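One protein chain omitted, others in place.
For chain A:
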Amino acid sequence: MPRMSGDPEQARRLRSVPPDAATPPNADELLPRVARGDEAAFAALYDAVAGRVLGLARRVVRDPAQAEEVTQEVMVEVWRTAGRFDAGRGSASAWVLTMAHRRAVDRVRSEQAHTNRASRVSASETHVPYDEVVEDVTARLEREQVRRCLGRLTPVQREAVTLAYYGGHTYREVAEKLRTPLPTVKTRMRDGLIRMRDCLGIEMEGRA
């Protein structure tokens, strides 16, 4: 397990996280501890979510070095603002990934201001490659569920959702690409996500 130089107390706390725990502590348990300044919990949270943060950042910004920068920024921001996390409004991993997606998209859009958009557009047009397979069985099942649920959307819903999420496009850009009116794209995005939500069985407590 990598350790930080300097502070032996810190290193001790970092090592106190079991590196091969059978069930890694989940993000929802860790984040409140991170909010209290628990660095070991932060290291464990990093291990629990950074793979998805980095993967998402790579998918959206399409540049490995920049994706790493995004990941570092996001994780430090998670550390800094952990106290703002409100479990009543969603899961810890969704909170982190929302931050990551926003940050990645911001990066793409600011870059877009001075580079040619065309190459990125055509790159994302070649579609979302679903080919990275990871060994973890639970994670794989979850991903299969996501794919299965994505597969239940209409083609336009799916295109709209994936172009926006993986491609970092605004709904205006999506409308242009799909040659679909703006209000329709907005509706398709929402309808598609509602269908996915129901397929994944996601429900807030207290929803009527």
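Simple rule for what comes next: a contact is a pair of C-beta atoms (placed from the backbone, for glycine too) under 8 Å apart; a residue touches a chain by one contact, two chains touch by 3 or more; residues count from 1.
Please note the rule applied: contacts and distances are computed from a predicted model.
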Hidden subunit of the complex - UniProt protein name among "3-(3-hydroxy-phenyl)propionate/3-hydroxycinnamic acid hydroxylase", "Oxidoreductase", "Recombination protein RecR" or "Regulator of SigK": "Regulator of SigK"
Chain A, residues in touch with the chain not shown (by the definition above): 2, 4-5, 7, 10, 14, 35, 37, 39, 42-43, 46, 50-56, 58-59, 68, 71-72, 75-76, 79-84, 86, 89-91, 93-94, 97-98, 100-102, 105, 128, 130, 132, 134-135, 139, 142-143, 146-147, 150, 161-162, 164-166, 168-172, 174, 183, 185-194, 196-197, 200, 202-204, 206-207
